[in-house]
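As you look at this complex, bear in mind that one protein chain is not there, while each of the others sits in place.
For clarity, chains are labelled A, B and C in written order, and residue numbers in each chain start from 1.
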Amino acid sequence: MIDKRAASAAAAVAAVDDGATVMIGGFGEAGSPIELVHALIDQGASELTVISNNAGNGQVGLAALIRCGRVAKIIGSYPRSSNSTVFTDFYRAGRIELELVPQGTLAERIRAGGAGIPAFYTPTGAATELADGKEQREFHGRPHLLEHALTADWALIKARAADWHGNLLYSKTARNFGPIMAMAAETTVVQASSVDAPGALDPETIVTPGIFVDRVVHVPDPAQEFELVAHGAHYP
Amino acid sequence: MIDKRAASAAAAVAAVDDGATVMIGGFGEAGSPIELVHALIDQGASELTVISNNAGNGQVGLAALIRCGRVAKIIGSYPRSSNSTVFTDFYRAGRIELELVPQGTLAERIRAGGAGIPAFYTPTGAATELADGKEQREFHGRPHLLEHALTADWALIKARAADWHGNLLYSKTARNFGPIMAMAAETTVVQASSVDAPGALDPETIVTPGIFVDRVVHVPDPAQEFELVAHGAHYP
Amino acid sequence: MNEQLPASLQARLTREQIAERAAQDIADGSYVNLGIGMPELIAQFVPEGREIVLHTENGLLGMGPAPTPDAVDVELINAGKKPVTANPGASYFHHADSFAIVRGGHLDLCVLGAMEVAANGDLANWSTGRDDAIPAVGGAMDLVSGVRTVRVMTTHCTRDGTPKLVEKCSYPLTGAEVVSRIYTDLAVVDVTPDGFALIETAPGVSFDDVAARTGAPLRDVRESSLT
Partner (left out) sequence: MNEQLPASLQARLTREQIAERAAQDIADGSYVNLGIGMPELIAQFVPEGREIVLHTENGLLGMGPAPTPDAVDVELINAGKKPVTANPGASYFHHADSFAIVRGGHLDLCVLGAMEVAANGDLANWSTGRDDAIPAVGGAMDLVSGVRTVRVMTTHCTRDGTPKLVEKCSYPLTGAEVVSRIYTDLAVVDVTPDGFALIETAPGVSFDDVAARTGAPLRDVRESSLT
């Protein structure tokens, strides 16, 4: 029988090793798997490479993971925001490495990682300083860059609804990186507001097929990062 | 106001030029846009390059387009089937060219065409005769082939439901190549069993966003290729 | 701006007026991405009778205006991370599909902010290049390399009066030869094979006013100048 439900967020992330690469879903405050990231903080793994579009907000979630000194490197497109003081401080102090990737290239590299495409060419970033050190090649008379797939040991993502097989539905723009990160990680952990038996979700509307998901944690009433940040919440 | 409804299948394909490249959706008999292909036969364009997984069945749809002598070349993965005698005859007589592409590479090349990726590397087909003439490169110790994007002047596809913006839902495994062909063609024409005002489709469940679609033809009770073939139907 | 302004420049356009002007050029039925910041205002000024569909790169086509405060959904935001709504006909998709729309050339137009635009259409709008800056690029490079028409909405000069329309960008590029038209508080300027071309000024602003505040040669191609 296929039942990917985990007993708790803690159980779901218990096996994360020091030095692991972890994809974390979300764009801005929408779609952040706050409960899973907090469980990862409690779990204690360090020297992590985190792949995430942003670098966290306020003093919770990914920002708290950084503040606790667990993140050696971030791969993302937009680590700067009005609420991202933790990353800014660590970056200025030379305590965290950054690989900056254009947002569409980041998304495509993650999808490629999930789709078994080791590398692809893209026009994005050609003739900019983000092209430095990258292979260039012309197609249709335009310069393109060779970009390599991104994969990860773990993906932590957030869904609106799941079933025991790991089939997922998302909520509005909180979908963002969830579906492609689920494809690209060795072990994908999902927190979902509802978790039902197979058959509960319409097969025509499933966004992430369960084959991409390994563990489902039921978080019926997830914290919204937006609200935690607005209220000045700290974790731990 | 955005209203992509076409008055008829004939009107929707009226501008197809001789020599055009046309993607035609469907896998086996599921998802074949029969009414659109028959309108294309009536319209008369010839010397077409058709991108389609299969090469038609019986004496209707794509098989009829070939029989009428309109197709100069097919790009597909599986033109041979028990019902595809038309293609077989034309191929043996040297009257049609074939570019054979592994099915997953065909799908990825079409998606790449729609996604602005001019080329990508794939392990599929390495060390086979379908690698002949292709650039090879090693990634992670395995040989990979460089494959180029496919685009088209036209895509003819079939959907279950559409709205005036061109947002689409599909039916089960008739979805197959529709969503990616819609992305990769300059002009995408859809035949849909229902066509409603914007707002009728749940934005969370839309498979093809309307931006990929140019013309929507309402075909309330489409012929099923499977049944036409079973009954020995001929077109025209 | 510290310098004494000539009377004509007292009347330069507000942000809303620039947005309104930029909106005039958006064709009915267009698919459009509006950059974070000033360009977002354009959505409010689309002329009546035209329907445009807004794309926001975090996964929504058919973005509507900001919600009323009681209708805010923190899981429905735009690329600037502000709450928005979804219009009838909207659709949600993941980030790879969203940038397939961008990179694949499916958007008709994007209007972006700028730090500098060069006379050949080079755009700089993502980094000051300063050592202490926190690097952040977002989707800007994807937009300029994928969208069919790239326009800029910006003040003509920085707060200290330095021209933003320049011979060559001093800041790191977002993309090379990508911008085709610039809307500012003083003028509408096209990027042509022969460099900047003035096609329109704000009411009461002269060609000389604009040329004096432009850091590269400016040709006058206004209808009025040609008669």
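The working rule: a residue touches a chain if its C-beta (ideal position, glycine included) is under 8 Å from a C-beta of that chain, and two chains touch if they have at least 3 such contacts.
Just so it is clear, the structure is predicted and the values come from calculations on it, not from any experiment.
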Of the chains on display, those the missing one touches are A, B
Of B:A174, B:V190 or B:V219, which one is in contact with the hidden chain? B:A174
What residue numbers in chain B mark contact with the hidden partner chain? 27-31, 53, 77-81, 87-88, 91-92, 98, 100-108, 110-111, 122-130, 170-180, 207, 224, 226-227
For chain A, enumerate the residues touching the unshown chain of the complex. 1-2, 111, 113-117, 163-165, 167, 183, 197-199, 203-204, 206, 209-212
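As a working rule, only the chains that are shown with their structure count from here on.
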Need the most distant chain from chain C, centre defined as the mean of C-alpha atoms. B
Would you kindly tell me how far, in whole Å, the mean C-alpha position of chain C lies from that of chain A? 30
I'd like to verify one number: the distance from the centre of chain A to the centre of chain B, where each centre is the average of its C-alpha atoms, in whole angstrom. 34
Pull out every residue in chain A that's touching 2 or more other chains. 108, 122-123, 170-172
Please list all residues of chain C that touch 2 or more other chains. 86, 92-93, 96, 99, 102-103, 146
